[in-house]
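Every protein chain except one is present and positioned as in the full complex.
Residue numbering begins at 1 within each chain, and the chains themselves are lettered A, B and C in the order written.
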Amino acid sequence: MSTSRYRYLFSPLRLGPVVVHNRIVFSAHLTNYAEDGLPTEQHAAYYAARAAGGAGLIITEEHSTHPTDWPYEKLIHGFHPEVIHGYRRITDAVHKHGTPIFAQINHNGGQASSMFSRLPVWAPSPLADPLFREVPKAVDRHEIAQIVAGYAKVAEHCRSGGFDGIELQCSHSSIVRGFLSPATNIRTDDYGGSLANRARLLLELVAAVREAIGHQMALGVRLCGDELIEHGTTIDEAVEVARMVEAQGLTDYINTSIGVATASLFMIEASMQVPPGYAMFIPAALRAAVQLPVVGVGRFKDPIQAERALAEGHADHIGVVRGQIADADFAAKTRAGMADDIRLCLSCNQECVGRMGLNRWLGCIENPLTGRESLTDPVRVSAKPRRVVVVGAGAAGMQAALAAAQRGHRVTVLERDSQSGGQVRLAATVPSRAEFGDLVRNQFRFCTEAGVEFRFETPADAESVLRLQPDLVVVATGAEPARPYWAPPDATRVVDVRDVLEGRAVPTGRVIVIDEVGFHQATSVAELLADRGCTVTVATPGMVVGQDLGITLDMEHWQVKAAARGIEQRTDLVPMGFSVSDSDGSGVLTFLHHPTGTNEELACDWVVLACPQQPVEWLYHELRGAAPAGVRVERAGDCIAPRRAHAAVIEGERVGSAP
Amino acid sequence: MIALIPVREGALPLGADEAVAEAGGEAIVAGDGTEVAARHLRTAVRVGLAELGTFAPGAWAAALTAELAAHDVIILPGSADGRDLAPRVSFALERPLLAGATRIGPEGATLVRRGGLVEEIHRSAGPFVATLEPGCRGIEPLTRDAEIRPLSLAPAGAHDAEHLAMMAPDPSTIDLGEAARIIAGGAGLGGPAAFALLREVAAGLGASYGASRVAADLGWVPQDRFIGTTGVTVDPRLYVALGISGAVQHVTGLGTPEHVIAVNLDASAPMMGMADLAIVTDARALLKVLADRLGATDDG
Amino acid sequence: MSVAACMRWVDHRPDVDPLTGDIATDPRRSGPSDADLAALETALRLADSWNTEVVVVTAGPPEAEAMLRDALAAGAARAVRVDVTTSAPSEVLAEEIDRALDASVDTIVCGAWSLDRGSGAVPAFLAARRAAAQALGLITVSAVGAGRIEAIRRLDGGRRERLAAEVPMVLSVEAAAARPRRASMEGVLQAKTAAIEICAVRAALIHPPAATGPYRPRARFLAAPGGEQDARSRILALSGATSNRTPPQRLELEPEEAAERILAQLREWGELEG
Partner (left out) sequence: MADFDVVVVGAGPAGAAAALVAARGGARVALVERGPFPGSKNMYGGVVYGRILDELLPRWWEEIPVQRWVTRRVTMMLTDHQSLALDFRTTAWGEAPYNGCTTLRPEFDAWLAGKAEDAGATLICSTTAVGLRRDGTGRVAGVRTDRPGGDLAAPVVIACDGANSFLAKEAGLYHHSEPEHFTLGAKEVLALPRDVIEERFGLTGNDGADFEIIGCTGDVAGGGFLYTNLDTVSVGVVLRISDLARSSTRPEEFIAGLKAHPSIAPLVADGELKEYSAHLIPEGGYDAMPELSTDGLLVAGDAAAMCLAAGIWLEGVNYAIGSGAAAGETALDAIRRGDNSAETMAGYRQRLERSWVLQDHKRLRGAPPLVLSPRVQHHMPQLACDILEGLFTVQNPEPKPGMARISWRALRRSGMRLRDLAKDTISVLRTYR
């Protein structure tokens, strides 16, 4: 009502027997917080933080319903009765904030491997999954009955564990999806062929789970609206399945998703390359066909975007996952009219999605607390405010400044440039990477609000820093390009990516971009230059350009865009030398093709380097020498060793929180 | 079911296509310039043209009665003219009116009440007339051209108001959400004086003016001019952003403009990344120049 | 010949249960809408120009008499309340109001729409019943001779229409059409004891809705990007990866050059006339 300018986002809605107080859902996602197949205190603390932050509904990560399902190490084995204790810890922690919490239960089917389970994986048909490349066992009727019994058993565990509802993941990595999809179900019995047959398992599971949980708990079904694979489920079939589920009369809501986790994952947890709200057509189509409330997902990072989708009737609830990973108080801030204070998600996927594939716990590039909720004490204001001087207003420096200022210390940041943001700001000047800049924009805003003083265009040396009489100096001077040995100093057209982004160099004609770091540096600049009309080749000593783009789900997009822009990709090429052949600076780049040991020469007008950088550390050493006793000198980020932004944020937080 | 679409000078009213789609593609287009208007419909399958001249609800209702009596459900768009005509048709046909519907079917309609807080489902025992709220359902354009035929109607007289003239829309008063061209300013403009200039420039460009949240919060512009998260959401064809950094909260309120121009001293502002034309310059100084240029054009 | 002002007694911010759509109204929050107040003012002004008087009419519960007394205080000569206590369709209300008004009333002014039903259909039904000219959704009204007005009416998309109407006529006005006058102390004191005529309802035909609930936006049609194409094309359509976007141009210019560049660009896009 009067508390909110949002007409729909904060109006309550009933999901079966459960009243959900607002429309913001923290929907299911992997966390890798489980240990030995059991939920942990970290799970409880993680979900509780989002409940405290105002989420309307929390849906946990999946709980496996059967021992044949163990596709990744840190999966919760819901079929073990021991999980109930952990469930209680989670539900109690979340209920403390008056927030309902549902459990997602699942069997991943053929989208798994036998590596952990040492049992053959089960699927409707013996077709190998494209990611796991393992031929599954086609389940018989007896095994189908076991699957159904497993779901019912886990649903009972969830009921005993205090959950308010159950969600069946039938969408992007599930045996139910396997049955529903014509691409993975080629059975000829009652469970294959017609859609009614393919949906049989789903309806059996719904009936069994409803039987197990009774009518005091909500039951939802998560459906995939478009698998984005050839011969897969598309929106028309998804709509039909939703109708069947509604007609069965046992389900309280429908959640949605897009893509198949083992084939088109990059469209499930889309990075900033994909427009926000891209999957909205799915809940819209389902909602037009059924009366059940429908949850929409897909890069909702801003409350107005969510409100708009609700107002246009595209969904009844909005899944905001990464938005609440980055800022647990997403909903509360919105409700309080402080939407501008939300630490917006970048959809960079570096520390959340990116770490899942690496078997590491879920974190966030912007929010050092994420993944550490159970270990971190609340920020307390220091009884002894200290004077902190930070040199450098990049990601590391600003995080240090923010952490210190939040603890009541007086912080001044000295920055040589006329604005904050450092390399991150620069990286974000490439159009498709613009959202990355929110990292430093968010930091700057929070710093300003916390009372940090910024002095721009203020180069620092030891003397000028110490004149400010600091108790702690944080050196965060970043890194600078290091010119490789093979690039002649006088080759004016061999430039760094930073020269291009800062406008010091404007390459034209034939450009070779050298990718020695394997992340966005080379590919984003290549894309930028191709858009400007250059003929671009990206060359790398590695086996693939942009080697690490895969973990953030940017690789597929890069490949598509490179192809569309005619960007040539060359691999296994080690640059050996450059000779200027023309007075304008153009020349010939010599490579060693290391698999064959042969040399290759490529003529070009410009060479743009994305190569390892070197730390800017002189100030740190100068200060260590000059600082009087009692003045601590610390450093953070690239000036220790050049790495990616998350390292800068974590180190900044670490030194800034302990002056 | 059939849609009745009142048109003026060949221009369709708000919500015309939605009304036709709701009626399943059957429509009667009434007014002046009906054929032109009918060809602009994207959801019509079959259209009857009732060339009745300038809007005159009394006379139109009388003239259309015989033609409409054959249809059980008559759907009018909830536009200004549609809302005015519907009760006259309902009265002439002696049928109930279900006004302000968001969904209309052969048996009845869902109506919004209390300014959109509640809905009522009404069932009608017999034929009825309804108006459909514009924007409530969206449309899926058909690829096939509609079959168009003129209707022969006996003219009817009634005591109606007399149309004197149409007045062109005034971009400065038009609802920002409907504006096709928007020029907006942000904190980078520095103060209320610049927004006075912005209004002039907007007028010169035939555009509506808007602002970012910061500018509205500082009171430089009224709150109803603020585009973004907590303000107005817009969907212009052209968007010119002066001194707006382009925080996501602003950008998500923007819709999908065909063309974007951004002006900012900060070359790395996200708005600059979105723009087709991004110019690094002082937006305030630029605004003065633009005001001069456009003012001079007017004088000449 | 006389003028009627037609007003509606509504709760300005009813409590709506967001889960059930149940409405709780409170007479203390109730009163005429701003548009109805503008209608009364417009009626009073027209009556002044035509040297006649205003009868104010409402269809509502006894509490609505407070509103009628305010109208009497402001200058209405008579007040009539049609004793309607439940919600009723516009055609029924129009029928009752029509019956409550003498034949001598040849101009009726209403608010553009009420806050509760909000369809704005009552004035058009009144016009239909009385075979009167209708001019609805007016933002200005002025008398231009005996029994004739000129007015500006708001259409869609910011367009407006200038029109004229003659008695018998029904007008409806938006809140901006006239700023309500302040009743004099004398008027207030007299209105406290003035008589209010009550008309019993005759039409019993009130159709309750089959069901009510909280408003739930209807799903607006949203095409699946890529439609029926193959999976790869759908992915490309969804991600916009290959959309043919004009490469952005970034220029550093002096303000004068920048202005030239912008105007030239607008001309090129066809967004600048002349």
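Here is the rule we use: a contact is a pair of C-beta atoms (placed from the backbone, for glycine too) under 8 Å apart; a residue touches a chain by one contact, two chains touch by 3 or more.
In this text, all values refer to a predicted model and were calculated from it rather than measured experimentally.
J.: Which listed residue, C:14, C:31 or C:137, touches the chain dropped from view?
T.: Checking the options C:14, C:31 or C:137, the one contacting the hidden chain is C:31.
J.: With the missing chain put back, one of C:189, C:211, C:251 or C:264 would touch it. Which one?
T.: Among C:189, C:211, C:251 or C:264, only C:189 touches the chain that is not shown.
J.: Which residues does subunit C use to touch the chain missing from this display?
T.: 15, 28, 31, 70, 182-186, 188-189, 192
We adopt the following convention: only the chains that are shown with their structure count from here on.
J.: Go ahead and note the Å separation of the Cα centroids belonging to subunit A and subunit B.
T.: 38
J.: How many angstrom between the C-alpha centroids of subunit C and subunit B?
T.: Once rounded, the distance between the two centres reads 17 Å.
J.: Which residues of subunit B are in contact with two or more other chains?
T.: 136, 138, 267, 272-273
J.: Note the residues in subunit A that touch 2 or more other chains, in rising order.
T.: 312-313, 431, 503
J.: Taking the complex as given, what residues does subunit A use to touch subunit B?
T.: 5, 276, 301-305, 308, 312-313, 337, 339-340, 344, 419, 421, 425-426, 428-431, 434-435, 437-438, 441, 503
J.: Can you tell me which positions in subunit C touch subunit A when the two form their complex?
T.: 18-19, 214, 216-225, 230-231, 234-236, 238-242, 247-248, 252
J.: What residues on subunit B touch subunit C, complex-wise?
T.: Subunit B reaches subunit C through residues 8, 13-14, 55, 57-58, 61, 79-81, 83-88, 90-92, 96-97, 99-100, 102-103, 108, 110-123, 131, 134-140, 158-171, 173-175, 178, 181, 205-206, 237-238, 240, 258-259, 261, 263, 267, 272-273, 275-282, 285-286, 288-290, 293, 297.
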